[in-house]
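Take a look at chain A:
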Amino acid sequence: MISFDGVTVRYPRAAADAVASVSFAAERGMLTAVVGPNGSGKSTLVRSLLGRLPVQAGAILVDGQVAGGMHRRDLARKVAVVTQREELAFPVSVRDYVSLGRYAHRGLFSTEGVGDNAAVGGAMQSAGVDALALRSVDELSGGEWQRVRLARALAQETGAIVLDEPTTFLDIGHEMAVFELLHKLARGGLAILLVSHQLNLVARFADHIILLHRGKVAASGPPDQVMRAEILERVYEWPLVVARDPAVGAPALIPLRAARPIKGDGGV
Partner candidate 1 sequence: MPFVFSCLSFGSLRSLRLSRSWRLSCLLLVAAVACRAAPGRVATLHDDFGRAITVGPVPRRIVSLNPTTTDILFAIGAGGRIVGRSEYDVWPDSAKLVPSLGGALRPSVEAVLRAKPDLVILYASADNRGAAAQLAQAGVPTVALRIDHLAQFRSATRLLGRIVGDSARAETVVDTVDASLDRLRVAARGLSRPTVFVPVWENPVITVGGGSFMTELLAIGGARNIYDSLTPPSAPVALEDVIRRNPDFVLATADQDSAILKSARWRALPAVRAGRLLAYDSNLFARPSVQMGMAAWAVARLVHPELRPR
Partner candidate 2 sequence: MKAARWWGLAALLVIAVVASVAVGTIAFSPSQIVRAVRGLGDPTTVFVVRFLRGPRALLAVLVGAGLGISGGALQGTLRNPLAEPYLLGVSGGAAVGAVLATLAGLPPGALPLAAFAGAILAVVVTFFVAHVSGARGDSRTLLMAGVVVGAFANAAIMLALANATPDTIRNAVWWMMGSVADASWSSVLVLLIYTALAGGFLVLLGRDIDALALGEDAAAGLGLNVDRSLRRIFLVASLVAAATVASAGLIGFVGLIVPHMARALGLTRARSQLLACALLGGILVVLADLAGRVAMPATEIPLGAITALVGVPFFLIKLRRLR
């Protein structure tokens, strides 16, 4: 659904590329995750998909069309993006906020129609926030706010949802809830592309992981293939072990204290 083909992006007046020749695809029905250390270029990919950064080489394709050449509105009908940060200066109600997701579907003169209302209602239900409809967004807890943001993306009625660090500042319970929801949506047919630094959660829920290191793809594949100690240690430059708990059924990364020497085996 969304594919990055040899994409190279460089910030203006920067010495090096932020991402170089990155290629991967996020398909429908799958939860694809992009992980990597800070500054590896994860958010850069999202911004270039949004058209906020120009692509120096390669192309970002959405359903086969080059994203950069598409009309903003058409792109928004195919891909919904939940960015890392939103700076709402003035509080609005949850319902008004979710209905912002309908922007791409409405013309200049049209007002809210039946279709819009249905989409907004359905989105709030899927995200589990319909009880919060009349609350003001500045009164919500961290977990509620994230789910409301997800509802807004759902109201956009797209084939793909891209999320940039959706679980920052959330506690374990809320993190799991968000990931469960994303997994459910992926199984429901959406293409979910996730940028996260929560390796362990990603390993649990993602179907496909792309590991970035200094702007390049260091590893790409299902969790078992990417979650290997040698690869991760090299990328994160920190001693760690990769363990597997039978109750969990997915590899888990455990960073070690700095005093210990680096061990090669993680028992994977």
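Here is the rule we use: a contact is a pair of C-beta atoms (placed from the backbone, for glycine too) under 8 Å apart; a residue touches a chain by one contact, two chains touch by 3 or more; residues count from 1.
The candidates were selected such that all candidates are chains of the complex that A comes from, given by their letters.
No experiment lies behind these values; they were computed from the predicted model shown.
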Exercise for review: Check 1 or 2 against chain A and report the one that touches it in the complex.
Suggested key: 2
Practice item. Provide the residue numbers of chain A that touch candidate 2 in the complex, in ascending order. Key: 12-13, 47, 50-52, 72-73, 75-77, 79-83, 85-90, 92-93, 96, 100-101, 103-104, 106, 108-109, 156, 162
